[in-house]
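Moving on to subunit A:
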Amino acid sequence: MKRDGTDIEGLDIRKLLSAMAAKLHAFLESRGRQATEIIGVRTGGVWIAEVLRRRLKIRGPLGALNIAYHRDDFGRVGVHPTVEPSDLPFTVTDRHILLVDDILYTGRTVRAALNEIFDYGRPASVTLAALVDRGGRELPIQADVTGVSLSLKSGEHVKLQGPDPLRLSLLKNPDSPTA
Partner candidate 1 sequence: MKRERNLQINAHGRLQHFLTIEGLPRELLIEILDRAEGFAGIGGRAVKKVPLLRGKTIVNLFFEPSTRTRTTFELAAKRLSADVLNLNIESSSAKKGETLLDTLRNLEAMHCDMFVVRHHLSGAAHFIARNVAPHISVINGGDGRHAHPTQAMLDAYTIRRHKRDFMRLKVAIVGDVLHSRVARSEIHALKTLGVPEVRVVGPRTLIPAGVEEMGVSVCHDIETGLKNVDVIVMLRLQTERMRGALLPSAAEYFRLYGLTPARLKLARSDAIVMHPGPINRGVEIDSQVADGGRSVILQQVSHGIAVRMAVMAMTAGSQAG
Partner candidate 2 sequence: MNLHIKNGRVVDPANGVDAVTDVYISEGRIAAVGRAPRGFRAAEIIDASKLIVTPGWVDLCARLREPGQDQKATIASETMAAAAGGVTTLCCPPDTRPVIDTPAVVELIHQRAARAGRARVVCLGALTQELKGEVLAGMHSLKRAGCVGVSNARASIVNTEVLRRALEYARTCDLTVFLHAEDAWLAGQGCMHEGPISTRLGLPGIPEAAETVAVARELLLIEDTGARTHFCRLSSARAAAQIAEARQHGLPVTADVSVQHLFYTDDEIAGFNSAYHVRPPFRSGRDRDGLRKALRQGLISAVCSDHEPQDQDAQRQPFAATEPGISALETWLPLMLRLVRDNLLDLPAAIATCTVNPARILTVPAGTLTPGVAADVCVFDPQETWVVGEDTLQSAGKNTPLLGKQVQGRVRMTLLGGQLVHRATIPSKRPPRRIRRS
């Protein structure tokens, strides 16, 4: 696999994921949301969600979201390159949903993901988990559980590569930063 950027020193993704799973377990239990369906945002969020699903021993299948239809930059960039469509192999309505993304940045992806989920029905609740919170929010959205918070210099971006092995790398001055 091609390596992009430089690995972030001192970050062990396995450890981060274990810690996240523990925090999530506690969080969900405290809110009475034990029976959840888990959904990852394509593409990186799905990788993280799959790991968390196993660690949290969620029985149901993994859902995957394609948020292309809900992106707010259609007027600027048109339709996005084709990625696989959303696949939610369960009912959403009245279920507790655990929504997983890899990097939380402006919050626009999460906004689009919430819209996409609501196109399938009305969930009882949505819990948001993100592997990395890198700040820079443009919308009032926060994760319930975060693996790690990073403060990046201007022009730096963090990217998840995977699925096997999962690796976080730091990119400097990439041409088109994404949310």
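As a working rule, contacts are C-beta pairs under 8 Å (C-beta built on N, C-alpha and C of every residue); 3 or more make two chains touch, one makes a residue touch a chain; residues count from 1.
As a selection rule, all candidates are chains of the complex that A comes from, given by their letters.
What you see is a predicted model, and the numbers here were worked out from it, not measured in a lab.
Participant: All of these sit in the same complex as subunit A, but only one touches it there. Which of 1 or 2 is it?
Facilitator: The touching one is 1.
Participant: Inside the complex, what are the residues of subunit A that reach candidate 1?
Facilitator: Result: residues 66, 68-70, 74-79, 82, 84-87, 92-93, 115, 118-122 of subunit A touch candidate 1.
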